[in-house]
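Mind having a look at this structure? Questions to follow.
For this depiction, one protein chain was excluded, whereas all remaining protein chains were kept in their positions.
The block that comes next holds subunit A.
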């Protein structure tokens, strides 16, 4: 009697692809998740950089060589774009949460704003880094 039957509980189905055609709203939403989670890679490198800086000049040189190598640069510049995309998309979520901007026309405009805005902010920050 006390024995419980184990139930395989279903996960909510992944909607994009089999049920919905890809749209700007869903694509810009999934990209928020992808960029947010991918930022752990850049964070790992950043923490390594801080630890290396604390460890002294010799070890720091090794770490910075890796972080500013072409692989490191690819990750760091990719992370820079990811952080700006996630930033703008996060602000969009705050707008959505307040119940505004949910009609299709505005939502799509906000989606494009995230895409173009993230590229523009990435370029702007790279310029600031080099001045």
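Convention: a contact is a pair of C-beta atoms (placed from the backbone, for glycine too) under 8 Å apart; a residue touches a chain by one contact, two chains touch by 3 or more; residues count from 1.
Definition applied: contacts and distances are computed from a predicted model.
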item	value
Candidate names "Succinate dehydrogenase hydrophobic membrane anchor subunit", "Peptide ABC transporter permease", "TldD/PmbA family protein" or "Ferrous iron transport protein B"; UniProt protein name, chain not shown	"Succinate dehydrogenase hydrophobic membrane anchor subunit"
Residue touching the undisplayed chain, where the options are A:27, A:44, A:71 or A:123	A:44
Hidden-chain contact residue, picked from the options A:27, A:53, A:74 or A:102	A:53
Where the unshown chain meets subunit A, residue by residue	9, 11-12, 14, 33, 36-37, 39-40, 43-44, 46-47, 49-51, 53-54, 57, 60-61, 64, 67-68, 76, 80, 83, 87, 90-91, 93-94, 97, 125, 128-129
